[in-house]
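What you see is the complex with one protein chain gone and the rest in place.
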Amino acid sequence: MNKVIVKILLMAFLATLIGCSDSSNKVKITFIGPLTGGVSAGGLGGRNSAELAVRLRNASGQSKYSYELVPLDDECKPNIGVQVATKASADPAVIAGVTHYCSAVAMGTVDIYHKFGLPVIVWGAVLPDITYANDYKEIHRVNGTMINQNEVAANFMVERGYKTWAVIHDTTDYGKGHNEYFSKSLSPLGGKILGTFAVNAEQQDFTAELTQIKRLNPDVIYFGGLAPTGVRIRAQMEKLAMDQVFQGTSGIVSDAFIEGAGDLAEGVLAFREGAPTEKLPGGAVFIEKYTEANFNEPPEAYGAFSFAAANLIMDAIEKVGPDRIAVMAELNATNDHDSIIGKISFDDHGQNTVAVITKYVIQDGKWVVWEDSSYAAGAKRLTR
Amino acid sequence: MSLLSVDRLTVSFGGLRALDEFSFSLSEGDFVGLIGPNGSGKTTFFNALTGIYKPQFGSVSVDGNDVTKASPQAMYEVGVTRTFQRLRLVPSLSVFDNLIVGSQRGLNTNLWWNIFKRAGLRKKVDEELSRCSDLLSQFNPRLVGTLLSPVSTLSMIDRRRIEVCRALISQPRILLLDEPSAGMTHEETRMLMEDLLTWKERSPSLAIVLIEHEMGVIDRVTNRCVVLNYGKKIAEGEYQIVSQDPLVKTAYLGEE
Amino acid sequence: MANFVKGHFLITILATIAGLFVYFFLHLERSWEIVLVVGLAVLTMVVSRRKNLIARAQETCLQKPKFSISVFFVAAVAIIFALRSEHFALLMLTTVLLYITVCFGLTAQFGFVGLVNFAGIAFFGIGAYTTAVLYQYAAIPDFLIILASGLVAAVIGSILILPILRTKGHYAALITIAFGVLFRTFLEVNDTLGGPQGLKVDGISVFGLSFNENINLGLLGTGSSYVTYSILALVLCLVTFVFVRRMENSWVGLNMDMVRHDEIAAASFGIHPPSWKILAFTLGNFFAGLAGSIYASMSGFIAPASFNFADSLVLVSIVLLGGLGNVFSVIPAAFLVVVLPEKLQLIQEYRLLIFGIVVILILRFKPSGIMPRGARRYYPSLGVKK
Partner (left out) sequence: MDLGFLAQFFVNGLVLGVIYALVAVGFTLFFGVLDVIKFSHGDVLMLGAFTALATYLGLSDIGVAPGVALILVFVAGIAGMAFVGAIVCKFLVLPLRGAPQLNTLLITLMFGTVIRESVRLFYPSGSNPKPFPKLLPDNAFEFGNLTLRLDSCIIVLLGILAIIFTQLFIQKTKFGLAIRAVAQDEETARLMGVNFKTVVLLTFALGSALAAVGGISTGLYYQEINFAMGLMLGLIGFSSAVLGGLGSLYGAIAGGFLFAALQTVGAVWFAVPAYKDVFAFAVVIMLMAWRPTGLLAERNEERV
């Protein structure tokens, strides 16, 4: 019987211990993106940028609150994304979130944010449905959607005289979305899609698909998917001596693609909404601060958006206080808000309008804006 | 009509005839010894009889009903049970669990009944418990106390006893004992045979076939014996007579 | 009489202690607190093992199964209410309860009849996908959807029965491994089932009670929507527990054990091994399907990536870590394997690594698991000296 009493005393001790847990006065903001896995480069760049925004804000000495960034890893997998989104949303200390690089993940999590009433700003995912499929007031987005991206892409490619395409997409909502919007933009311009191939992002061997594409002999291979899959497809095209132009989407605009594909990356095209970071209104300052902060990873293509989203949230909290509902209302009312990516205005679906689409080509191991490249100047030629 | 009759039973593995046109018959109350050198087909015969091996040729009948191609389960149903040369008890299960498996025919294994009729199950378990302890106490009263302990805690001879009891509890008509003395001392073998003879006295209609290497045992307990060599029957009769058979001597006893 | 009271008292105390541990384990957030709770739990285990308290406690509970089960059930409900506003803790609790349910089924397959199923998560997934599809296309009561999900898992599992019965050992292991991979690949390439993107699933509502809304708990205020799910999972878990335990402690369990240990001896005593294998396999998959169904509507979203081969491994490891065949042991093992890595942010990134190392160590040095299986007890007082 004694032992039982000892145990009860122990439990009571533990209970008191827990009663004394301190409560911090920090305002928590979550960051969700892929921190591990094939597309982690983009996610880490985004996290660093959001972290930078929080650090600068805390160091400025002018903010009412002290902020803390809670970074969570969605691994670019919808199911993991739903888990961490639930975790973040379920924590009452988290006021808002800078969330998602992968469209596939964002499509899964928007319901969670809506259910728990957590206002979030998407910083990288480009599928239109994320903001437009539902009328969720919690969801906002600072970057543009893939619609404009594909319009520009289709126009540009047709202008350059390409006539036939084969489409490979990774079957996620992201890949399917690109497939849909690109075909839509292409058909009025007279371009023809000879074949569409759904692949699995984790697939290793693409020779079967590529052999079939080789038979169709299109001018261009359009790839709707992310960098790791893109690298494999580009490398295996070489196995089959295919000289098609490789046209990617915003999902491959990442240093990881160049690192993975090596020499084969030369001449790969891709399109992305928003100006290149260094050409953004606040781009120079951002790059300077980012370099000063000495992060291990580069900001990558969407770092500036993540930075802007974090700042937008902190501005709202400064104004209305750390309360989810108030912050959500404040974010919805965003109009002509100054940021490093230019003026941010949300439409009634929380979507920022981003007019500029940038065309990229890989030249000498770098993503170069088309207009500045030797290809545009005629010094270099694409494979077809 | 004989209880069991086996006619020209043949079992072969690839080209090897492990059992070659073996004929044999058994009446109620018989106690037959099955002897022969290693690999002469004794265990193969048991396996063929209990449906584990399917014979290529020949026939087996029990009470005149053909059971040549019957499954092990069907052979159990007609009352043929056996022990194994290498013990086939489950060491981690209790003595009771091991024994009661022999009683399979009398157990209700319907899932619904087992899950929802717990009172009925409990009554049945108690019945079977007392049946098992009765059986054990006939064999060796000391064993009754071990009824709920795992078999792994028992000595070799006790495990042999349990295996024989498992066969007996099914109330067989034909009992096949595959070298029960393997791994035991002379004294232990003697004790086990005593137990067996005591049991046999009480149920005189039980027919037993015993595979055994110790000729003393065969001599003492059986009333007939069959000698196998290379899968063929080379002699049959009382041990004293058979053991003088020159064929048997050369093949088995190694004498000139 | 005194003994009787003492027994009940002891069980209540046990349930309270276990309940408090689970509550704090789920409630606390900081790593050092979690480490403290787990350390304390391990300490309690070690001390009580030295004094042979665990065996005595288990014995006491086994003798009064109905009372123990109701007390532990009440303790579990108390935990759920204590956590009523903590969404994430409840989500984890529900997940653990569902995993435990699947592992009960796996115990019947692996622990009783000896069929190792490396596709456990696939059957869980079949249940989840059935639920998702039925919600979308069929207008049948939600309660029936759960049941149907279990049935579909069992029916699809029956495709594997023929190959599994014909093969043994590693060859049989290959069948389930191949099926697990096949299932996941199929989901990924199959567009109508959402492909790698996955499917959204509506929440359950039974008799007008929507499981996805926060619920009013009267005096206790508003509870998280997960309260209802965790209670549903708890009930499912309890029912399967009682079912599997009763099955173990009956002629069915006996025959299954015989089939696992020695098919030839079993057959020689009239047992038909294939029937028992089919029964255990189908039943286990049915349980997995039921659990998968609730999981799908609780998480609101399912994707092929949730049903990886690695997840099947986690399930098999839970069964082995606890102690193969011991139905109770699944419970602590599942808590450790599922919740601990979630809780320890420190080790989160290293969780699979640490998990792998722990399983290796246990298999190497304590192959019978943390709570080895005890003897069969056909009824509570069997073998108790009167």
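By written order: A, B and C. Residues from 1 in each chain.
Just so we're on the same page, a contact is a pair of C-beta atoms (placed from the backbone, for glycine too) under 8 Å apart; a residue touches a chain by one contact, two chains touch by 3 or more.
Quick caveat, the model's predicted, so the values are computed rather than measured.
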Practice item. Write down which of C:F67, C:F309 or C:Y379 is the residue touching the left-out chain. Key: C:F309
Review point. Looking at A:R232, A:R272, A:H337 or A:K359, which residue reaches the missing chain?
Key: A:R232
Review point. Which parts of chain A are in contact with the chain that was left out?
Key: 36-38, 40-41, 171, 197-200, 202-205, 207-209, 211-212, 214-215, 228, 231-232, 235-236, 238-241, 256, 259-262
Revision key, fill the gap. Missing-chain contacts on chain C, rising order, are 116, 160, 162-163, 166-171, 173-175, 177-179, 181-182, 185-186, 188-189, 264, 309-310, 313, 316-317, 320, 349-350, 352-353, 355-357, 359-360, 363-364, 367
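The definition used in the following text is that only the chains that are shown with their structure count from here on.
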Practice item. When you average C-alpha coordinates per chain, which one falls nearest the overall C-alpha average? Tell me, please. Key: C
Exercise for review: Please name the chain that ends up farthest from chain A once chain centres are defined by their CA atoms averaged.
Suggested key: B
Exercise for review: Please compute the C-alpha centroid of chain A, do the same for chain C, then give the distance between them in whole Å.
Suggested key: 37
Review point. What is the distance in Å between the mean C-alpha positions of chain A and chain B?
Key: 74
Check your understanding: Which residues does chain C have that touch at least 2 chains other than itself?
Key -> none
Revision key, fill the gap. Chain C contacts chain A in the complex at 13, 17, 20, 24, 27-28, 30, 33, 36-37, 40, 44, 47-48, 51, 53, 86-88, 91, 185, 188-189, 191, 195-198, 200, 212, 224-225, 299-303, 305-306, 349
Practice item. Can you check the complex and tell me which residues of chain C touch chain B? Key: 243, 246-247, 250-252, 254-255, 257-258, 261-262, 264-272, 279, 375-376, 378-379, 382-383
Review point. So in the complex, which bits of chain A are touching chain C?
Key: 3-4, 7, 10-11, 14, 17-18, 21, 36, 77-80, 82-83, 86-87, 89-91, 104, 107-108, 111-112, 115-116, 170-173, 176, 198, 200-202
